[in-house]
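Missing here is one protein chain; the remaining ones are kept as they sit in the complex.
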Amino acid sequence: MGEVRFGQAINLALDESLENDPSVVVFGEDIARPGGPFGVTRGLQAKYGELRVRDTPISEATLVSAAVGAAMSGLKPVVEIMFMDFITLAMDGLVNQAAKARFMFGGQCSVPMVLRTPHGGGLNAGPQHSQCLEAWCAHIPGLKVVVPSNPADAYGLLKAAIADPDPVIFVENKALYAAKGPMEDAPGPLEIGQAHIARPGTDVTVVTYGATVKTALRSAGSLSESGIELEVIDLRSIQPWDEATVLASLSRTHRLIILHEAVTAFGTGAEIAARMADVGFDELDAPIVRVGAPFMPVPFAASLESQYLPDADDLIAAVHKVLA
Amino acid sequence: MGEVRFGQAINLALDESLENDPSVVVFGEDIARPGGPFGVTRGLQAKYGELRVRDTPISEATLVSAAVGAAMSGLKPVVEIMFMDFITLAMDGLVNQAAKARFMFGGQCSVPMVLRTPHGGGLNAGPQHSQCLEAWCAHIPGLKVVVPSNPADAYGLLKAAIADPDPVIFVENKALYAAKGPMEDAPGPLEIGQAHIARPGTDVTVVTYGATVKTALRSAGSLSESGIELEVIDLRSIQPWDEATVLASLSRTHRLIILHEAVTAFGTGAEIAARMADVGFDELDAPIVRVGAPFMPVPFAASLESQYLPDADDLIAAVHKVLA
Amino acid sequence: MTSNSQKRLLGFYERMLLVRECELKLSALFADGEVPGFIHLSVGQEAVAIGVMDALNDSDTIASNHRGHGHAIAKGVDLDSFFLEIMGKQEGICGGRGGSMHVADMSVGMLGANGIVGAGIPLAVGSALAHQVHNMQNIAVAFFGDGALAEGVLHESFNLASLWKLPILFVCENNGWSEFSPTSMQFVAEVRDLATAFKMPSRQVDGNDVSAVADVTAEIVSTIRSNGGPQVLECTTRRVHGHYEGDPQQYRDADELASVSDYDPIVLCEEVLQKMKTAGRDIAAIRTRVADRVSAATDAGRAGTLPSFGHLLADVYTPARGA
Partner (left out) sequence: MTSNSQKRLLGFYERMLLVRECELKLSALFADGEVPGFIHLSVGQEAVAIGVMDALNDSDTIASNHRGHGHAIAKGVDLDSFFLEIMGKQEGICGGRGGSMHVADMSVGMLGANGIVGAGIPLAVGSALAHQVHNMQNIAVAFFGDGALAEGVLHESFNLASLWKLPILFVCENNGWSEFSPTSMQFVAEVRDLATAFKMPSRQVDGNDVSAVADVTAEIVSTIRSNGGPQVLECTTRRVHGHYEGDPQQYRDADELASVSDYDPIVLCEEVLQKMKTAGRDIAAIRTRVADRVSAATDAGRAGTLPSFGHLLADVYTPARGA
């Protein structure tokens, strides 16, 4: 298939899922006729009709809860929340309904729905349009949380998410939409919960996901020139997350850094660090260092946001710290 | 003052705050005339009138956002959300408005509001009336999160929270409402962000907060008989949390356990463990162990819930693990 | 000879009585400590559940609320499994994980009671969306109280259902109270005015008159099934017990509380049956049958085992096929 863009890969996964499974429906604000705020859902309504691909009113709470009710009644809804900041309006549906229905009804039903939503900064979109709130979802038993880092993974993980019987939060870093990457001709779904070693290395394990995988790979390239070999693990999904792969890597490198765009404090990195400080304790030769956003809202001004976002320099400083 | 109950201490703090500051208002569902679902706000409307102490409709999203707007306009609202599970309905107000207003408006205003809400199990109230979601709030820059463990602290921390210029989430474990504890005659406010060493010890540091402080103290008592001395740190507030006190304790005991009722994964304990695996790494002589709820919704049946909740046995097992 | 209308009414009577006796039994079991947690009874409101459900099929879906025992029983959940659940037993319909506030039975289209006020409303909207996409003539029904009227999802759901012409019936059970506060302190609009604003037909019915509820619902449901779009039904009724069992209801006016028995839907039904000259033995037979069923369900509930914790962690997500 050659090179595709991240957004295209998502479109393709939606397209094929709609094509192959009549129970798949797609809805969200401005996703159908206009094709989505980032153009990701373009063409789907024309192809699959107004019954299955719908524009909705601005009613996030009801959209998500309706997806739950629809999933309990035989559909596989893929609902889009335009910016992850807006899931704040829909947490009841996600947390009290979607996440719990299967368990609290004694396994009588599953809730096969996907919530797609973009997170992340880089567009100077300001404090209410840039947040990375995936750690919230990962804290909730019953939800799965997937964060792809490149087009091929976005495709494979979204196919898997739509096929998954349980509710999956599918997080798309909006800075990636235009990114290009290679994709096989007839790719299959990826397994949710399986990490990918994006670059093998011997000195420091860097665990990351989403847009910061690129940051880590870039840093790995430049550090390699000075003889430091990072092993970059792309988690792909943070709930469940691939503890075995991380632990195995740590057992080789004995040094661990976790990198993500979300606020460091109480973020995804905290769980990985905490877990490794327990089960991986004997393997650790250095402090576990987390690299993430500082404890503040995402500031608007370009000069502020660029300093706010964790970057290669931050990662390299952390590498030097764990190697000191 | 002798012994008071946890609920009474909260009532007293509200009463005095209403008395001393005409800008304090209190509202929530069934809190005024009926005196609150747990009787905590009893008598306040009779004393301070219908203008300042109000029953509200069941509209959590608007209650919290209205508290924000009121706080920006000169009031100090104390809003109650009946169960912490229901903050899912009000996260926009908390996260996108309350937490960010000061920062994103360049410091033009503060948002002096308090959101009181009960968390926790033990009442067989089931999966939608028992959750501990404080880690969500602690992940959000701009919010403070306070969780008292006893009546005197509840009083002192609530007085501080109401006086605080920033939004404070005040979390009350509902299993504590009837608990009694000593209180001084004219107690002052406590400082938010300062932990309390509830029991000094030399062998293992146990960091906890809220209802599980009692669990830790009980275990400490019984372990002491077999010569193991736990140092029990009651965090009192988890955002900000008292890193210095925890680190100092770890530097004495070299062993760390974090205990809370919330789900372990991606919970408050993760942040504390992660931080100590970084800044406290050199002090650690054993894996950091977290004790919390398993990764599942809170089950209803008494036989299930009692096994679900982390208890003294779980803590003692963890102590033996870090001492092994 | 028993006329058809008499037969129909006897059916309503028996089903209402079943709900009533189940709940009174649960109340007693609760008082004795055999039911954990807290329970909300629909005593006095049985005509709504029975009347509405009379018009529904098993393939229609309902979403209920915290006061959902009547909805569950009326929709056809197995009574033993129901008692077992509320008593927190392994054999309960939800394995003891949900209890009173989360009784559900997917096999009869009962998508669950709900602990979050208003939350069932958008769930039912989603279910109606599924019916519409599947084009199966099924409908979804959302049951909610007057207290839920103040939740934003009601508004969003009214709009979405009307905009998309979904096959859904919104049933507001207006019992005048929302916990310890009267409706007048909670909500200023009338349900019918809201429905009108959202361009949905609405009806108001005496929710304590089971025949009236059933008749109106039957009309409405047949319109909805023929692609008539969403409708709203407000049933005025009375809450007899406290908000939850153990609530002494001190906030209620003594006269008002005393008067609730005048509206008892079961008593009213029995009066009509008597006017119809229904044979006393028919009523007596119903009473016996109901008492027997409730006592059998109680026995079943008591005989259930305490759920074991062991396998729960593996059951948060759907097990992989073949696993």
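For clarity, chains are labelled A, B and C in written order, and residue numbers in each chain start from 1.
The definition used in the following text is that a contact is a pair of C-beta atoms (placed from the backbone, for glycine too) under 8 Å apart; a residue touches a chain by one contact, two chains touch by 3 or more.
Remember, predicted model here, so these are calculated numbers, not experimental data.
Though it is not drawn, the left-out chain touches A, B, C in the full complex.
Contact with the chain not shown here comes from a single listed residue; of B:12, B:31, B:44 or B:71, that residue is B:71. Note that of B:52, B:174 or B:254, the residue touching the chain absent from this view is B:52.
Across the entire complex, the residue among B:31, B:44 or B:101 in touch with the chain not shown is B:101. By the touch definition given at the top, chain B reaches the unshown chain through residues 23, 25, 51-52, 54, 56-57, 59, 61-62, 65-75, 77, 92-93, 96-97, 101-110, 141-142, 144, 165-166.
With the whole complex as reference, residues 29-30, 33-34, 37, 55, 57-62, 85-86, 88-89, 123-129, 294-297, 299-304, 307-308 of chain A touch the missing chain. Contacts to the hidden chain, counted on chain C, fall at residues 149-156, 159, 162-163, 185-190, 193-194, 196-199.
In the analysis below, only the chains that are shown with their structure count from here on.
If you average the Cα atoms of chain B and of chain C, the two centres end up 36 Å apart.
If you average the Cα atoms of chain A and of chain C, the two centres end up 40 Å apart.
Averaged Cα coordinates give chain A a centre that lies 30 Å from the centre of chain B. Contacts with at least two other chains are made by residues 61, 92, 96, 103-104, 141-142 of chain A. Annotation for chain C: residues touching 2 or more other chains are 92, 94, 96-98, 102, 114-116, 152, 312, 315-316.
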